[in-house]
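Structure, as structure tokens:
Our next item is chain A:
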Amino acid sequence: MIGLTHYLMLSSILFSLGVLGVLLRRNLLIIFMSIELMLNSVNLAWVSIANFSNRLDGQIFVFFVITVAAAEAAVGLALIISIFRLKPTTHIDELNQLKG
Partner candidate 1 sequence: MDFIDFTILAIKIMVVMGALLNAVPILVWVERRGSAFIQDRLGPNRVGPMGLLQPVADVIKFIFKEDPIPCHVHRFLFPIAPLFSLIPASIIFAAIPFGDTLEIWGRTITLQIADIHIGILYVLAVGSLGIYGVLIAGWSSNNKYSILGALRSSSQMISYEIALGASLIGPLLVYGTFSLNEIVHLQAQSWGIFLQPLAFLIFFVSGFAESNRLPFDLPEGEAELVAGFHTEYGSMKFALFFMAEYIHIVTIAALNTTLFWGGWQLIPGMVSLANVLGISTYPHSVGLALLKVAAFTLKTTFFTLIFIWVRWTLPRFRYDQLMMLGWKILIPAAFINIGATAVLLYIGWL
Partner candidate 2 sequence: MALEVILFWICSVTSVVAALFVILHRNPILSALALLASLFAVAGLFITLQAPFLAAIQILIYAGAVMVLFIFVIMLLNLQKDPERFAPQGVPVTLRFALGLWVFIGLSIPILWTAFTWAMPPTPGAYSVSHLAELLFDQYLLPFELTSFLLLVAMVGGVVLAKKS
């Protein structure tokens, strides 16, 4: 039977894949995508705990996490675009001057 440990293990696998993505990749957009992946795995953990404890609070939190993640994605990508306009690169190592 699919118990709570299955879901929590799956969400921890997805979370660590997201962390790996943030650490390993140098492209700003891929880092941003792995952050969305980490948020998504946290959502999965919320919903599975809400389901197995027969309470709905977990689902409400996921509702708000999705909203915050979407608003953050909108503003974050606007930042990436304005950075791109200064220096046409999304390679994170080249963005090391604070000037500009």
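Picked so that all candidates are chains of the complex that A comes from, given by their letters.
Operating definition for what follows: contacts are C-beta pairs under 8 Å (C-beta built on N, C-alpha and C of every residue); 3 or more make two chains touch, one makes a residue touch a chain; residues count from 1.
As the structure is a computational prediction, the values presented were derived from the model and not from experiment.
All listed chains 1 or 2 share the complex with chain A, though the touching one is 2. Against candidate 2, in their complex, chain A makes its touches with residues 1-10, 12-21, 23-27, 29-30, 32-34, 36-37, 40-41, 43-44, 47-48, 50-54, 56-57, 59-60, 62-64, 66-71, 73-75, 77-82, 84-85, 90-91, 93.
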